[in-house]
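Here it is, the structure in full.
The complex is shown incomplete by one protein chain, all other protein chains being positioned as in the whole.
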Amino acid sequence: MQQEVYGYWLPLNVSAHGEVIDQLINVLHVFMLALFVGWGVFFIHCLIRYRSGANPTATYDPIKAKLSKYVEIFVVVFEAFLLVGLSMPVWSQFKADLPAESEAVEIHVMAEQFAWNVHYPGADGVFGRKAPQFVTPENLLGLDPDDTNGKDDFNSINNLHVPVNRPILIRLTSKDVIHSFKVPVLRLTQDAIPGQEIPFWFEATKTGGFDIACAQLCGLGHYRMRGQLNIQTQADFEAWLAEQVEEEDDGGFAF
Amino acid sequence: MIKQTIRVLGALGLGLALVSDVVAGGGIAGTVTFTDGPQKRRTLKLAADPVCASKHTEAVKSEALLVGEGNAMQNVFVYVSKGLEGKTFDVPAEPAVLDQQGCLYAPRVMGVMAGQKIKILNNDGTLHNVHPKPKINKEFNLAMPKFMKVKEVSLDKPEVMIPVKCDVHPWMSGHIGVLTHPYHSVTGSVGTYNLADLPAGSYTLTAWHEVFGSKSQDVTVSDGGSVTADFAFALADLKKK
Amino acid sequence: MSAEHDHHSEAHGHHEQSFVQKYVFSVDHKVIGIQYTISALFFLLFGFCLMMMMRWQLAYPGEALPLIGTWFSEANMPGGVMVPEFYNQLGAMHGTIMVFMGVVPLAVGGFGNYVLPLQIGAPDMAFPKLNMASFWVFLPGGVIMLASFFVEGGAAQSGWTSYAPLANIAPAGQTWWLVGMIFLITSSLLGSINFIVTTVQLRAEGLSYFRLPFFVWAQFVTSFLLLLAFPPLEAAGILQLMDRVAGTSFFLPAGLVITGQPLEVAGGGSPLLWQHLFWFLAHPEVYVLILPAMGIVSEIVANNTRRPLWGYRTLVYSVIFLGFMSFIVWAHHMFMTGMGTAMSTFFQATTMIISIPSVIILTALALSFHGGSIRFNTPMLFALTFIPMFAIGGLTGLPLGLTAADLHLHDTYYVIGHFHYVVAPGTVFALLAGIYYWFPKVTGRKMSEGLGKIHFWLSLIGMNVVFMPMFSIGMAGVSRRLYDQTQYAYGAQVQELTIIGSYGAWLLGVAQIFFIINLIKSIRGGEKVESDNPWQATTLEWATPTPPPHGNFTEVPKVYRDPYEYSVPGAKSDFTPQFSEEG
Partner (left out) sequence: MDEIPYDVKPHPVTGVYNAKLGIWLFLASEVMLFGALFSSYVLLRVGADTWPHGYDLLNVQLATLNTAVLIGSSVTVVMAWASLKLNDLSKAKVWLWLTVVLAGVFLVVKAFEYGAKFEHHISPATDNFYATYFTITGLHGLHVIGGIIAFLVLLIRGDKMWQDDSEHFTNRVECCGLYWHFVDLVWIFLFPTLYLL
């Protein structure tokens, strides 16, 4: 199983936007390889052909290098194509076209040294207010105890459960230092900046459990800031939600 | 020369006096209760680290407030907060032990003497980092990767209480009280504490709980006598804190 | 004492200079250049040793470092096993040392100081005392950095980029890092002023800008980058120092909770402000690392292909353009910080544009080989290898410069592979080439070709074995700066590659032993050079006696022609030096 997901090149892609990225990366590498090999063949040819043993007298006049000019122009045009044709559409889709909150599953993720706090809104679908002064080891999110919207909210640590084939809108924050939410199978990296709430979204296309990593050095536990992304079917996801809500919600105060 | 002799004799006398004080002292004992009875406890999200989850067979609940039979309140730190100023006591050679078991601190609340060695254990086979957040003592942040099973540290200045956290497992929360004397105790599952061999005198005794804060009462200990001092916490204390 | 007397005593050496004046607090650009070179080589070796230790932890996480593991303190390596804090220190200091204490001082302070005044026919730098001051500011900066390993909590451990707020709340070593950086920056500023004034004011008669050797051009542009890009980093350093020492919150927003405790600061700061200030320096810094290397390579390539560089003017314009563009690409390091579309489009576009002069330079260098009569001596081997290595580094920058691909590759090993190809087998090879090339001028002896070639081949293999697998590791998704990548399924999957890479690093270490032996042996026992111009080169530094005396030239040099007049049809020999009247 593991072998199929991860390998020596791009891992399995389970996101809707990842296909274009993979395409871009692959096209780009073919281009790079072609350029490098072509250039390298010329270079090695020169090294062998014009070694002092074979060519005791050098030519003073420069060679006419029309081809190199064409190659350079081609590189420019190709880079422009990559930028405008492949990179920018993905980015604007990823950045600008956030899904409407009504159709997306909204989840808050709050990074801290060295864990991912995941905040679900509970049965009412409304997130309770969070503020740093309420943070305790028992209230890791810092939910305001006086906010009724937060009563049925629940959190999980390092476990992000999402339904498959639905837009997931994540609002990412950090409690302390800069972290970076990275899921290779989703082709996704997003820094978590303290003092900012950054929205981003994705849509998972396959079910399964995958690693979430921190990509920005955040201290001694950086390497162990590992989360688990659980992509579930809608039914499984709902069952999981219900289980959490039941456990959390009996209206009383808990320690 | 004579002066020196007098000084030495004086010092010896003082030492004797101190020793005899201790020998002839009394004790304080008591029970701490939580009048509102056991409360609902949150389930800890041990699934955050599969290693932690694998150490437990059933769901683990928060240990922030443990109330046992007869409302006995566990993990209350009871110590002499006033009355021992100026006296010095030997630091125990034995290290105090703070274990990390199944991604929980054992004990959750502990007292040590300033300068006493604290032996921190990690047999969990996962990364813990021991990160106390003192106000007076020097802060340290110690990573204990799975290969590091033991580490010794010490806290040099009196400070009640120092929160201890593991940043990798945010639910892990402990507290260490550092004192200049050995008269401190932490209530167990039956809610009792016992401070023995206390020199005769008047003291302020303080009970501290991580959620409900501190409560104090004055006690007088006479030679050979034993005093009872009980404490009671209630939900109402939460508001006051 | 009259002014005249002053001048005479200094210039003609009527009075013997004491050892201290001559070799320690010297104002002679050549001695200062050597001082820079030796200290920078030492720092490079030190920084490299840190890396070799890290490679053990990466390859065999949690296992005791063999042989030397027990030399370290209980806090850093209990039982010989590295703890994560120490790993982070090594990582941060490796970067800092290599960039700010190794490559820049060697490329600019070492080669720039020694070669530039010679190549433009100047008796010394424009401000000799300032030059001395710049070295004696640099060295304490370096010592402060190294000393920070011994302060409580260890050296800086928030990466060489020292991102706030992590660096703000880091142990005391970070403060030392900041102070050390302020020293190093000041030193670079003093140096860059000196280089620019020297180049503008002290060129020999006939040496117009377009007759300057390409190396001088590279140094000239580099100096402008240092002059204008370093001050913002100095500003950032001052602000972070204030945050750490005076309790301000330039980089700290309100409401931070560190280990469950609220951080008591006023707040209102911005963590991204640090990144903007830092990368405003640090991107030009990349070109500070690469331009002098290109300069050195061009010199050696022209000399050993025995023909003029292809498109000299194109090269010069490209270098100027690179220098200019390097100031407006910085935010491509910050694509994943939540940047909007407009800004990212701008920085993607500038990033694509800046790749073009690099492509042109590489093409021109490659075309220079066509029609040459190539000599494969050790300096040439290193110099020509620079070209494909830099090409790999440059090409792999493309996916990182496109935001969409960067979504996957950001902060992975792919990035590490990319910039190491630029600076390690790129710049470092060029610098080694430079050492082999100018060694005869400095000492009057050649370095051993045999040892040199062993050094070259082992280094080439070592470098590629370390860095090539990183592209695959990064592609698999492994984040950088991980103490133990096997924690992740995809990291465990590519762990073999990491192990292979580590062996590459150690092989590279072995290769450098040959270099060190060669260096020490050749100073005393190397083959003596017969002429002042052993490589039969065309530029002015070869017109001086060997080694050049105080004041450099025995007679005032004059320049008659372009810098690389090799194999001129009809000329007596296959090289016509700039200083030769013939023709």
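By written order: A, B and C. Residues from 1 in each chain.
FYI, a residue touches a chain if its C-beta (ideal position, glycine included) is under 8 Å from a C-beta of that chain, and two chains touch if they have at least 3 such contacts.
If you're wondering where the values come from, they're calculated on a predicted model, not measured in any experiment.
For the chain excluded from display, the touched partners among the shown chains of the whole complex are C.
Touch with the chain omitted from the figure is made, among C:Ala75, C:Ile193 or C:Ala571, by C:Ile193.
When the omitted chain is restored, the residue from C:Gly79, C:Gly268 or C:Gly525 that touches it is C:Gly268.
Per the touch definition above, the residue from C:Val20, C:Leu67, C:Ala246 or C:Ala342 contacting the chain not shown is C:Ala246. Only one of C:Ile38, C:Ile68, C:Ile238 or C:Ile516 touches the chain withheld from this view, namely C:Ile238. Within subunit C, the residues in touch with the undisplayed chain are 2-3, 6-7, 10-12, 122-124, 126-128, 130, 189, 192-194, 196-197, 200-202, 227-232, 234-236, 238-239, 242, 246-250, 265-266, 268-270, 273, 276-277, 280, 550-557.
Quick note on the criterion: only the chains that are shown with their structure count from here on.
If each chain is reduced to the centroid of its CA atoms, subunit B and subunit C end up 54 Å from each other. Averaging Cα coordinates per chain places subunit A and subunit C 32 Å apart. Note: centroid distance subunit A to subunit B, computed from Cα atoms, is 44 Å. Within subunit C, contacts with two or more other chains are made by residues 83-85, 258-260, 483-484.
Counting partner chains per residue, subunit A has residues 112-113, 137, 219-221, 224 touching two or more of them. Of all the residues in subunit B, the ones that touch subunit C in their complex are 127, 131, 133, 140-141, 143, 145-148, 151, 163, 165, 167, 170, 173. On subunit A, the positions that touch subunit C within their shared complex are 2-3, 5-11, 18, 20-21, 24-25, 28-29, 32, 35-36, 39-40, 42-43, 46-47, 50-52, 55-63, 65, 68, 71-72, 75-76, 79-80, 82-83, 86-92, 94-96, 112-113, 131-133, 135-137, 142, 175-178, 180, 182, 184-185, 187-191, 193-196, 198, 211, 213-224, 226.
Residues 83-85, 88, 91, 157-159, 163, 165-166, 169, 253-260, 262-263, 267, 270-272, 305-308, 310-311, 336-341, 344-345, 348-349, 352, 355-356, 359-360, 362-363, 366-367, 369-376, 384, 387-388, 391-392, 395-396, 398-399, 402-412, 472, 475-477, 479-485, 487-490, 493-494, 497, 566-569, 574 of subunit C touch subunit A in their complex.
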